[in-house]
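A single protein chain has been removed from this complex, and every other one stays in its place.
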Amino acid sequence: MILQAFFWYFAITMPIFAFLVISRKNPVHCVLWMLVFSIHSAALFLFLNAEFLAAVELILYAGAVLVLFIFVIMMMSMKEELAGELVIGEWPIAAALSIGVVLMFFFGVSNFAKGPSGPYTIEAIKAETNTRALGKLLFTEYLFPFEVASLILLIAVVGAMVLAKRKD
Amino acid sequence: MKYAMLIPFLPLAAFLINILFGRFLLKDRAHIVAIAGVFASFVLSVAVFIQVAGGATMNSDLYSWISSGGFRVSVGFLIDPLTAVMLIVVTTVSLLVHIYSIGYMHGDPGYYRFFSYLSLFTFSMLMLVTGNNLLQLYFGWEAVGLCSYFLIGYWYQKQSAADAGKKAFIVNRFGDFGFGLGVILVFLVVGSIQYSDIFASVGSLQGKTFPLFGYEVDLITLIALLLFCGAVGKSAQLPLHVWLPDAMEGPTPVSALIHAATMVTAGVFLVARFNPLFSLSPTAMAVVAITGAATSLFAATIALVQNDIKRIIAYSTCSQLGYMFLACGVGAFGAGIFHLYTHAFFKALLFLGAGSVMHAMAGELDIQKMGGLKKHMPVTYWTFLLASLSIAGIPGLAGFFSKDEILWMAYNGGMIGKIVWVVATIVAGLTAFYSFRIIFLAFHGSFRGTHEQEHHLHESPSVMTVPLAILAVGAVGAGWIGIPQALGGGNWIAHFFEPVLGHPHVHGTHAEEYMVMGISILAAALGIGTASYFYVMSPDMPKRLTERYKQIHTVLWNKYFVDELYDAIIVRPTKWVASTILVGFTDAKIIEGIVNGVPSLIQSFGMKLRKLQTGYLQHYGIVLIFGLFVLISIAFIAGTKTH
Partner (left out) sequence: MPIPMEWYLGLGGVIFAVGMFGFLVRRNMFVMLLSIELMLNAVNITMVTFSHYLNDLRGQIFTIFIMTVAAAEAAIGLAIIVTLFRNKATIQADEIKEMNG
């Protein structure tokens, strides 16, 4: 019962936070609401037995990405930017489309047929701990994609510097 | 005898080399390649002729050209006595003209181009005569026409030459249209265009009819007449003769090769090749005979009064081609081809002689402004004289035997034959007259040109006179292979042709043959005598006659006003249609309307479509998501249906 109560808490608050992220006029407020959303997301991961990911979510989003956002926003003076319209004129079309997508998701989810169950049951993970199990998998079976991901990050680091550098 | 297949392709190789490398690499050495190619062909042709004389023939395909359903065309070669003789004629004259051109075209800026065209022409003509099917013949037919166009308009900077080239091409279209229809009709009724298949099935076509404009027309007659249409155009017979005199705008070696000795005889070759077909249709044969006789008289009378040396010889060519058709028309195909063969020598000689005269006279063509050239250019004079004697039909020379054979065959050819015999005999007299008119006006008497021209007079270089001498040998001796039995000869050529061209039944006696011969010799002597009386003994006689019969002279001088007639009934209406209806309406309104309308329609559509590209990131995003939405919905619907 308590589990369901928590779930309903997340189910109600997270879409609201998400909506707040996209609806605030001041980007700084958006980023702050995004921070709240990330913390809730991390908590939701705990419910789903993904402790490692919960930690990563907090560290990566709350600790890195959103701080980066704040830095960049602070760097620019956007006084006049805040004066204009919040949304484009065609927003009703987009709204209709979004509702359509939600309905499609619900339709798809309600017809969902579960696939075969894998070997990592809750008991198996408990015996090994989540992080260890994930690490073993990542550095054996998914080693190559892992290296590719590191390369992507390297490119992102170099690319961001090249793009943002003043040409003079 | 497979090597015979090489004969056409050697000049083609020479053409390719010259056209590709002539301009920058070979330049004034272009003749080496061209002559090498033609000489090799000539040697092979002689070898082929010897083998064919020994009784060998060949009919084999080189490779399959077109194969579509029941329609099969191969590049194939048929070597028989007719082809062998044509090969000798084409390669000999072509070789001599090539050599002559070294001197004649020396220093011309388009030297390599000239030799390229000559080689291409030789290739085309050889393809025409060696083909074993109608389409290959048609290919050669059109290709020689194209080369003729190139070479008549060789000096394209000159308006008259460019016009003459176009005229030759367009007039030939009329004939070739009929020829093309004939080829199609043959394929339609026979189902094949191989000669062997056609000749094998002509017998079964006899008596069949073909519906044409609501009338039932005799099939064989129709085919024969359609094919004859092409022959009329190519061989400059009435009423499509108008292009040949104008074709003299081209360089003289070209006139000698194409417009005297080889290409124009393609029509005769066609009729002779299809003799099994023509023989079955008396109507077609009569048409051929009458066309030939009419052209021969018509052209000879025009030649009487002209002053342009090349045009006289051109009309003479027309007239002699008429002779050959006349022979074919009375069933004496062998005699026609025999005349074609001898004619090639003396007519090429006449043209090359005229070229030599022009060379000395710095391009002057008017025989009234010549005179007394005999002492300045002896080789040209003597060879020209031999050719004239030969064409006039003086006994012992080549022209006599072939002409006599034709006259004798015509005499034996029934009612129509008798009529054409009378015409042909008159023409023989006229021929002698105009030939010797040239001799007396150009070579005898005193020089009537300018002082400058007289100072410039000289014999042509040996590279030009040697071919003249060789051709003169041909003009004298080429006929000795056809000495009739009445004169103690074996008439070897008639027997040689017999397997292909047949031999008409002759029922006349030797006495009659002597009479025919005598009359023709008399006519020739009369012609020469009159010419000598008019132009040597009493030089003011022609003038008096001209004044007395002014109307006749005007008609002849203006070539029976045929050009003016065609101008009025064909050229001007065509031009009117072209400029008023086609250019003014069809082109300006319809074609340009479509050509400009379609793009402007697309442009205006594009201008509207362009608005879709707003440049707003969000618009693209919305469209993208919408597309995704539609695709996933389709996937869902399809998924639920299969379950």
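Think of it as A and B in the order they're written, each chain with its own count starting at 1.
Here, contacts are C-beta pairs under 8 Å (C-beta built on N, C-alpha and C of every residue); 3 or more make two chains touch, one makes a residue touch a chain.
Note that this is a predicted model, so its numbers are computed, not measured.
Within chain A, the residues in touch with the undisplayed chain are 1, 3-4, 7, 10-11, 14-15, 18-19, 21-24, 27, 30-31, 34, 37-38, 41, 44-45, 48-50, 52-53, 56-57, 60-61, 64-65, 68-69, 72-73, 75-76, 78, 81, 84-88, 90-91, 94-95, 97-99, 101-102, 105-106, 109-110, 112, 114-122, 124-125, 133-134, 137-138, 142, 145, 149, 152-153, 155-157, 159-161, 163-164, 166. For chain B, the residues in touch with the chain missing from this view are 609-618, 621-622, 625.
Simple rule for what comes next: only the chains that are shown with their structure count from here on.
Once the centre of each chain is set as its mean CA position, chain A and chain B turn out to be 89 Å apart. Only residues 616, 618-619, 622, 625-626, 629, 632-633, 636, 640 of chain B touch chain A when the two sit together in their complex. Taken in their complex, chain A has these residues touching chain B: 88, 90, 93-94, 97, 100-101, 104, 107-108, 111.
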